[in-house]
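Partial view: only certain chains, each at its native spot in the assembly.
Lettered A and B in written order, each chain numbered from 1.
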Amino acid sequence: MAAVIDDADVKQKVDDLYARYAQSLCDGDLDAWPEFFVDDCLYKLTSRANYERNLAIGPIFSETKGALIDRTRALKTALVYAQRYVCYIVGSIRIVGRAPDKGWDTRSMFSAYQTFVDGDSKLMMCGRTFDRIVLDGNTAKFSRRVVVYDNERVPSAVVYPL
Amino acid sequence: MAAVIDDADVKQKVDDLYARYAQSLCDGDLDAWPEFFVDDCLYKLTSRANYERNLAIGPIFSETKGALIDRTRALKTALVYAQRYVCYIVGSIRIVGRAPDKGWDTRSMFSAYQTFVDGDSKLMMCGRTFDRIVLDGNTAKFSRRVVVYDNERVPSAVVYPL
């Protein structure tokens, strides 16, 4: 028996998930990142040009939470890259539909900035996300997150996920 | 007899209008654009310098929904311009007052980015909007939208509305 879920309550949970997620990205808290996802999840970061042509390729593509944990481990122990801060601004979060697997399809728009140690803040990416959110107990989590950035050329490299 | 309208409900409808509008701009869905307005509407896109001097001139000025439809038709069939994506980030949506014609005066702040096919995302405009929103049946629509951008010089040209 499905619980009766109040719409305003769902919207509040969705908004809060996006806010906590943005806060975590801005804090650079890599260990927390996979915890925003359920175990059986899809995470994709891809350019708009590829997204519109249904091409799978993109800087990040993960099909389980384990792969997300791998990614964070690689970032912390294996990969070599210039240190940077990320600032992630999200707007226009919207529930666009009921997902078939008792969740919600949501969308958002974002701009993200990268700041290098000796430099200025520069726009890293801007674009849209196409997400699916489910309740894991009482906590909203992503079961799918597809981040589509407008800019074909990403300044420097994609290091951190968005 | 006016219906009793709950404040939280109105705020939710207003937020949702801004979110749907941003989503539509970011998707590049030109045909949908005029449908966010009632028939008898004012749309103005103008620089802050002109706005503060009460000068009417600006890149877009339309006094009916028909004029908005004309604009989209021109964009789709007549005008020649470089293809681009628009990313529109909106924040601080606020109901600032009750409009005399049973609607609400609202404001928002925005930043918008343009991405050209071969290039990077660049800030196109940032600024404020001074809007009026009415209920068309159960759907919130703009009866007035005045977009005031801070930057006197717009990179490239103003092609799409914001």
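As a working rule, contacts are C-beta pairs under 8 Å (C-beta built on N, C-alpha and C of every residue); 3 or more make two chains touch, one makes a residue touch a chain.
Bear in mind that the values here come from a model prediction, so they are computed numbers and not experimental data.
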Total identical subunits in the assembly as filed, 2 in place: 3
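One rule holds in what follows: only the chains that are shown with their structure count from here on.
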Mean-CA-position distance for chain B and chain A (Å): 27
List of chain A residues in touch with chain B within their complex: 8, 11, 48, 89, 91-94, 107, 109-111, 123, 125-128, 150-153, 155
Of chain B, residues touching chain A in the complex: 8, 12, 16, 18-20, 22-23, 26-27, 85, 87-91, 111, 113, 115, 117-123
